[in-house]
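Excluded from the complex is one protein chain; the other protein chains are retained at their positions.
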Amino acid sequence: MSVWMLYGAAAIGVFSAGVFGAFGATTHVVRRVLGVNIMGGGVFLLLVASARRAPSAIPDPVPHALVLTGIVISVSATALAMAIARALSVTRERDSPAPPRDEPPR
Amino acid sequence: MSGTTPWISWTILAPLAGATLSVLVARRAVPIAVIASAATIVSVAATVGQVASAGAVSSAAGAWGAPLGITLRADGFGALMLATFGVVGPLVSLQAIGRRGGPRARRFLVLWLFAWASLNALALSADVFNLYVTVELVTLAAVGLIVVERDRRALAAGLRYLLLSLVGSLFYLMGVALLYAATATLDTELLGERVTPEPASWTALALMTAGLCLKAGLCPLHAWVPPAYTSAPPAVSALLSGLIGKAPYVVLVRLWVEVFPGSLGGGAARLLGALGALGIFWGSLLALRARRLKRVLAYSSVAHVGYLFLFFPLGTAGAWAGAAYVAVSHAAASASMFMAVEVVERSVGHDMLDATKGVAHRRPLTFVALGLAGMSLMGLPPSGGFVAKWLLARAALERGEWWWAAVVIAGGLLSAGYVFPILRGAFAPQRRSPELRRAPRHAELVSLSLAVVALALGLIPLRLMALLKLAGRS
Partner (left out) sequence: MSLVDWTLDGVLAALLPLIAWGVVTAASLDKAIMLFIVLGFVSALAWARLDAIDVALVEAAVGSGLTGALLLSALPAIQPRLRRPSSLARRAGVGALLAGITIWLGVTTLRLPARSGGLAELVCENIEQSGALHPITAVLLDFRGYDTLIEVAVLLVASLAVRAVQRPRLRPGRRGEPTSEPLASFLNLLVPASIVIAGFLVWEGSHAPGGAFQAGSILAGCGVSLQLTGERPALRMTLRVRAALVLGLAVFVALAGAPLLRGHDLLDYPRPWAGPLVFALELALTVSIAVILVTFFPGAPDRPEPPARAADSP
């Protein structure tokens, strides 16, 4: 057992919690976005933990760089999701009535 | 790279530069987009030419090369996808250019240029993490395109697509993390050499495949497809169903063929094939029951994703050619159908199945487009769809697995069941003939050209097959 394994196992736990949030917890959009972000957190933690397996002085910088890229992508996607959710909540039904399935719109 | 002109890199940089400039100089967005598209088309054509004459071409970003750097590589499959994106995409985007400016057209063009750059990057990338980044760019650009008109249903569909897509991406990324931890490389070629049958690599394959299947809309993970394809603006639906929907599949093929070739034809591959078959039947049945044209096309897309997955259980070169041909011919045919439906909807005011009544006489160009593209979707000779299904069925029979061939043939019959009513309706005489509204002429022409492409694919298959065979990466 070494330190990276401790964090590696924690990463899997975080990832699973995120999957639950994204799929299972509730259908609220903020919860799903939180779930997706937590899934990402789990993956990032695994990458950083696995970078610390080296016996040498410095950890592997490549996973660190991948995580930085991943965090920026996550925040971009989160911003877009929240912007769409905001737009949805101010778009009243009468703005653009959703035609019933398989019925011609007016 | 040594000596050859670096066209491969320009296929990504030209649309990116165009997109950047047209954000900055918003007033001139349309001419900039036209110039950037022309430059991209030239680069794509030149890259395909290089691949056809000299085999796979590659370029190491920053000259570092794997495993430290990222390599771009165009093989036959990559060149074929580049060509598909480069023919279908610009034709569809003409529709926006035809609308002459306007903020909507500008937003569409900028997002399309980003999507195009990312699709090309995806077809060329030989690095599993870089594929993740490009897939995310494809997704965000696609969501932007779906929601750009702020229609309520489109917003809801776009949000759903975004969230599911992100979940899929993170499953994929978890797989990347495991692969890197096990092999210390991200390059697909090196991974192919270093991956050994051990828990980490099987787990990675399973996670990445699951994530990509969700993103590709493989049945039963297709629930996000119909709302997205039916609520987006028609040109966007054409791009989504024709091109963007193929992106996760391209990554999946890379993964299975280059990193895990040993798994092709195995148990997991049979499961993918079975889900593909399920998708063919389920998608076709829903298309048969649908009463709106766009829904028919959306479910037809679900069915066609199914054909793509028949490659995995067969795993032969013939099956690969068949699946690649399905991807290419469906891209052209489906985009053409969506554009034709746009014309019909604008003319009649709705897209119920009977909207096509009288189209044969009143909108002959659109009718021809519907007919040709419909032939390809049904798989009638001499269309591209016919060649694709014939190749798949033959590959199945060659391996003695006749049941996959039966699925292909049954799927073809079912698709006749949902395409034919559209065409028959077009001939129906109109008792009362209400005045048709003005429909965009350029949309008609775009639809017709795409249909001609779908037909032409049936006439020149050998040349394209040669490209696919000539330049395998390994």
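Here the chain labels run A and B in written order, and each chain numbers its own residues starting at 1.
As a working rule, contacts are C-beta pairs under 8 Å (C-beta built on N, C-alpha and C of every residue); 3 or more make two chains touch, one makes a residue touch a chain.
Remember, it's a predicted structure, so these values are computed and weren't measured experimentally.
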Which of B:Ala33, B:Val88, B:Leu140 or B:Val257 contacts the chain that the document leaves out: B:Leu140
Positions on subunit B contacted by the hidden chain, ascending: 1, 3, 6, 9-10, 13, 16-17, 19-21, 23-24, 26, 59-64, 67-70, 72, 107, 110-111, 114, 117-118, 121, 129-130, 133-134, 136-137, 140-141, 143-144, 147-148, 150, 155-157, 159-160, 163, 174, 178, 180-182, 184-185, 198-200, 203, 227
Where the unshown chain meets subunit A, residue by residue: 2-21, 23-35, 37-38, 41-42, 44-46, 48-56, 58-69, 71-80, 82-93
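Everything below uses one rule, namely that only the chains that are shown with their structure count from here on.
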Residue numbers on subunit A that touch subunit B, as the complex places them: 15, 18-19, 22-23, 29, 32-33, 36, 39-40, 42-43, 46-47, 50, 53, 62-63, 66, 69-70, 73, 76-77, 80-81, 84-85, 87-88, 91, 93, 95-96, 98, 102, 104-105
Interfacial residue positions of subunit B with respect to subunit A in the complex: 129, 133, 136, 139-140, 143-144, 147, 150-153, 155-156, 158-159, 162-163, 166-167, 170, 173-174, 177-178, 180-181, 290-292, 295, 349-352
